[in-house]
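One chain of protein is taken out of this complex; the other chains stay put.
Right, chain A next:
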Amino acid sequence: MAMTQPSPQSGPRLSMRTRRAIWVWAFLALPVLFYSVIRFYPTIDAFRLSFTNWNLLSPPEYVGVQNYRDMFASAEFWQVFRNTFAYLIIGTPISLLLSFTVAYFLDRIRFGHGFLRALYFLPYITTASAMGWVWRWFYQPAPTGVINSVLGSLGMGQLDFLRSTTWALPSIMVTAIWAGLGFQIIILMAGLRSIPQTYYEAARIDGVGEFAILRKITLPLLKPTTVFLVVFSSIGFLRIFDQVYNMTTNDPGGPLGSTKPLVLMIYQTAFNSYQMGAAAAQTVVLFTILLAISLLQLWILRTR
């Protein structure tokens, strides 16, 4: 048989590596373009706008760090800052603890497993505004509000949930935690399922108790899942908006700004006061916080 070697000239002109790169980038081009225009450009432009005074009508006017100076000098900003961190610092651990407890026990039952899981997941796929309004109705004074009616029939005092500067923020936080619970449960259960059963069997034969198994095996092996959820949930709480806006529509972020998070403040500065420069400065602060917190959490929970 004659040996026919393909001559180097007859092969494709581009190397395999180049051809592959072109192919990959052909697919990536569209999303990259899309994100550049609708995500990255506005994000970067926000940094520029934060140094300007702009009311949408006249062109932006450069004012240096005036927006930041005004923001850090205003009492309202620091109130909003405290609120935002209250959502984050209380909301994230409570929601994780709750979802882990539910996932841990839900993972062990067979009867009604699918039904219960669906029940927990339902709030996550429900429109936030609809949910906000239903909870708002729950929190009404008796006889309209379910919770106060129950409290009343038990002979206990009434709570002014959404109209109290003390209770409004926790009341809204409960709604937010409840809304995100289903997602966290699903993710945690997937994490629990991925731990091989033999790890538990080996520990049981070695005589290790349930609590020690949880502490020494389950939690350490669940760490990647936990890291993901901590970061994900923190970002969620730092960006909380829907629940607050819908549950306090009469005075968004009220009473007296006691529930107002950063995102709502940005929204109001931009679209009620039309102070785009100031809103951009607030956005830059939010961005910086999000970045710092995410990096900090990834660093704390890193694999050593």
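A few points about this structure:
One rule holds in what follows: a contact is a pair of C-beta atoms (placed from the backbone, for glycine too) under 8 Å apart; a residue touches a chain by one contact, two chains touch by 3 or more; residues count from 1.
In this text, contacts and distances are computed from a predicted model.
Per the UniProt record, the absent chain's protein name among "Sn-glycerol-3-phosphate ABC transporter ATP-binding protein UgpC", "Acetyl-CoA carboxylase biotin carboxyl carrier protein subunit", "Oxidoreductase" or "NADPH--hemoprotein reductase" is "Sn-glycerol-3-phosphate ABC transporter ATP-binding protein UgpC".
Shown as candidates are A:57, A:73, A:154 or A:205; the residue that touches the absent chain is A:205. Mapped onto chain A, contacts with the missing chain fall at residues 196, 198-199, 201-209, 212, 216-217, 220-221, 223.
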